[in-house]
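Here is chain A:
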Amino acid sequence: MDIKEIIKPENLVYSKSKVQIDTITHYCPGCTHGVVHKLISELIDEMGIQEKTVGVAPVGCAVFAYNYIDIDWQEAAHGRAPAVATGIVRLNPDKFVFAYQGDGDLASIGAGEIIHACNRGENILVVFINNGIYGMTGGQMAPTTIENMVTSTTPCGRDHERNGYPLKMTDLVAQLPGTSYVTRQSAQTAASVRKCKRALKKGIQNVLDKKGTSFVEVVSTCNSGWKLTPVQANKWMEENMFPYYPLGDMKDSEKGEPVSNN
Partner candidate 1 sequence: MTEEMIIAGFGGQGVLSMGKILAYSGIMEDKEVTWFPSYGPEMRGGTANVTVIVSDNRISSPVLHEYDTAIILNQQSMDKFEKAVKPGGTLLYDPNGIVNHPTRNDINIYKVEGTKTAVEMGNPKVFNMIVFGSFLKVKPILKLDNVEKGLEKSLPERYHKLIPLNLEAIKKGQEIVETVLEV
Partner candidate 2 sequence: MGELRLMKGNEVLAEAAIRCGCDGYFGYPITPQSEVMEMLMERQPWDETGMVVLQAESEVAAINMVYGAAGSGKKVMTSSSSPGVSLMSEGISYIAGAELPCLVVNVQRGGPGLGTIQPSQADYFQAVKGGGHGDYKMIVLAPSSVQEMNDFVDLAFELAFKYRNPAMILTDGAIGQMMEKVELSDYKKRWTEKEVNEKNGSWATFGKPSTRERNVITSLELDSAKMEVNNQRFQEKYRRMEAEEQRYEAIQCDDAEYLFVAFGTAARVCEKAVEIAREKGIKVGLLRPITLFPFPKDVIKELAPKVKGFLSVEMNAGQMVEDVKLAVYDAGCNQHVEFFGRMGGIIPSPGEVVEALEQKLMKEGK
């Protein structure tokens, strides 16, 4: 029996967005990247902005983001996505430009670029996938790795005496007057995926409305790097990462508004 005979139009309950490219994924089963890619694709499609969107891909597992979302892409050097996005958007202020970055990329080698792009209030969306580890290079400590977490470069667990403390980038950029919408989300349940999509949509809309930088962190899993099954990884994230990286909107204001210190 041919597949087309099974999937009849009248039986269709779900189809992937046409902005999402039909290809085999290189992401591991259980990885959060795929879900967030899907959400971004859906939103670009639903909001009708494919023709004006330019994505900036990071170095890390999402280096191949351009293989999955059918838009113009530019691949940045490690950590430099906010600078690359700045260059694009400054010369093309009517385009929707977003940088997609992981935690090693954004919070470690690219800490300078993200702070300054947010501080200038560049009219871009930053999607920040925080799984607390360097996934692509094989599970080394990231700046966001939580204390006592075992990685290949902290085999006895992260010890702040040796390695410093996990860095809360989202809290940092929320302090900058250039950012307008700063939030921390996750994507491990149907409900959280829906919430995450709403957050991404708001971020995109803010950019279209020229409100300055929107910053959406997605607390994520890397079950391969964490050496857990996808289900165990979700549970571990909820139990260990959420207490340190609590979910929710951190800032929702106009660019340039004074930041409260409460």
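Of note:
Here, a residue touches a chain if its C-beta (ideal position, glycine included) is under 8 Å from a C-beta of that chain, and two chains touch if they have at least 3 such contacts; residues count from 1.
The candidates came about this way: all candidates are chains of the complex that A comes from, given by their letters.
Nothing here was measured: the structure is a model prediction, and the numbers come from that model.
Only one option in 1 or 2 touches chain A in this complex, and it is number 2.
Chain contact summary for the complex, chain A toward candidate 2: residues 50-54, 56-57, 63, 66, 70-77, 80, 83-88, 90-92, 95-96, 112-113, 116.
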